[in-house]
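Excerpt of the complex: some chains, original placement.
As written, the chain order gives the labels A and B, with residue 1 at the start of each chain.
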Amino acid sequence: MAVLSFIEAIHLAMKEEMERDEKVFILGEDVGKKGGVFKATQGLYEQFGEWRVLDTPLSESAIAGVAIGAAMVGMRPIAEMQFADFILPAVNQIVSEAAKIRYRSNNDWNCPIVIRAPYGGGIHGALYHSQSVEALFANTPGLKIVIPSNPYDAKGLLKASIRDEDPVLFFEHKKAYRLIKGEVPSDDYVIPIGKADVKREGNDLTVITYGLCVHYALQAADRLAEDGIDVHILDLRTVYPLDKEAIIEAASRTGKVLLVTEDNKEGSVMSEVAAIIAEYCLFELDAPIMRLAGPDVPAMPYAPTMERFFMISPEKIERAIRELAAF
Amino acid sequence: MTNLHHVELGLTDQDVLKMYETMLLARRLDERMWLLNRAGKIPFVISCQGHEAAQVGAAFALDPGRDYIAPYYRDMGVVLHFGMTPRELMLSAFAKAEDPNSGGRQMPGHFGYKKKRILTGSSPVATQVPHAVGVALAGKMQNKDYVSFVTLGEGSTNQGDFHEGANFAGVHKLPVIIMVENNQYAISVPVDKQLGGRVADRALGYGMHGVSVDGKNPLAVYQVMKEAVERARRGEGPSLIEAVTYRLTSHSSDDDDKYRSLEEIAKEKANDPLLLFEKYLMDANVATKEYLEEMNDKIMEIVDDATDYAEKAPYAPPEHALKFVYWEGDE
């Protein structure tokens, strides 16, 4: 089994799906000749030609809207937003259109699109190349939001997203692209959307998180294991709609829950996770539900001092776990 | 009317009678909906009155068995030509379960019917423009020879989505036809407070063919549409058609229409496209007054039948609100 980086896994999933099904095509800014600003689509233009790896005008709303139109008549578009921050001009197409097409037509039409976008910070991207935007969409029935944490999941979840009959937002942490490597089988596996995954079994305390923070939480857990603190880690993988059962099970297992997101704290995906726990397994808890998140400021600043202040790190997670464990 | 003659456009007497019939059917259905609204039987109407010539003239140049349409809320004339039935339209007006557009989930005017190649539409204006472009892109990628037709109001051409969609079509020379039904108002705002320039002039900036046409004359609209369809099928790219007309009713059943003078409306009613076309048909000896009256009587029966049918049809049960958020398996 090959060891691939996160972005190589993304690339492989697209390549395999395009080989499998000629209805699958990619569109976005600089995805063609340049192969994407992060090189996720490198080589695909050469392999599949310019119509299947289409460089679009600089218009996110059109990228989403054109993808929606093509999907309605049977194509399987994968739209790339260059940075998650730049999905915002396309919100109306995504929320008013893609998410509501099946429902509003009473199941007559559907809209199988995937919108991929690199999110997250810690790469000196400043305010507009560092944001987590999932919460903005995580109140939109009709959408699914997938955020993988490692190369294996990335490949399997992206394939599942491309084959899904409904619109999927697929966010990839840009710091994970080259940082995180892992074994990725070359066979055609898919990982079901909507299912969270236990990334580490433990009995003292539960961490629920997603994306790059899973990687950080695993690092923190390894260190804490040396001190006899046994951490259970649940990777949400799909942040909307949430996997309630898995959340309830993970929270109940240890009775102490730390929720971690790189997003701003108030109104994040973790608010819903906390609400689920408080609704379904409140009496299993031995401590208040703790959230570790970005501060409630607009976005991550550029200067390294302030960027570090904002970012989640293994150290911050470790500190929070120690505090909660001591409760 | 100009001095266009249908035979010169390659249309038979039967064709123009069919055009007129569809226009009249749209008008009568629309009028009935207003009555039903005023009687408290349906909550909302948004009207095609004044737009029928543009709609039917344009639709006639398309092939309902092949082309896709992304109509906007006034396009009753377009969807009738594409095969939506009066009963289906009335089911939608009454929000009944059997409505093929949305099963009673959407307001009337929010068309959609996969079998008939009518894309599903929403309320936020102009979002359908990129969709139609996407349909055209899919056609081009798969070497299909269909045309994608999309309409919107002139006020709605000020949305970013109009611009982004039109430019995308222009860059890739896609077989899309955008028809703007310029009825002089966007609710209360007159066109000179909506657009800095003229609608048709926007085509240039997208590298597409642009033309302004008398939207009260179905033959004039048919003519420019036919040329646009031919260009599209030949791979010569998109067109922007501005069909100039006037809205004969208030914006919708919720609008008091106080922002326009009664004189202005009265003057425009004298140029009602239906009256003009009726006169054309008689002048051209295609039909007599009696023939058209008979046609009207038959249409009224159809409208009555559709109303009765829809009024008696059941609503979807409450819990149906939970269905079809996501795929629930193949039927």
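Just so we're on the same page, a residue touches a chain if its C-beta (ideal position, glycine included) is under 8 Å from a C-beta of that chain, and two chains touch if they have at least 3 such contacts.
Fair warning: this is a prediction, and the values are worked out from it, not measured in the lab.
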| item | value |
| --- | --- |
| Copies per chain type across the entire complex | A x2, B x2 |
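The working rule: only the chains that are shown with their structure count from here on.
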| item | value |
| --- | --- |
| Gap in Å, rounded to a whole number, between the CA centres of subunit B and subunit A | 41 |
| Residue ranges of subunit B touching subunit A (in the complex, touch as defined) | 68, 70, 99-103, 105-106, 110, 112-114, 119-120, 122-124, 127, 129-141, 148, 160-161, 164-165, 167-168, 171, 323-328, 331 |
| Residues of subunit A that touch subunit B when the two form their complex | 25, 51-52, 56-57, 59, 61-62, 64-75, 77, 89, 92-93, 96-97, 100-110, 141-142, 144, 164-166 |
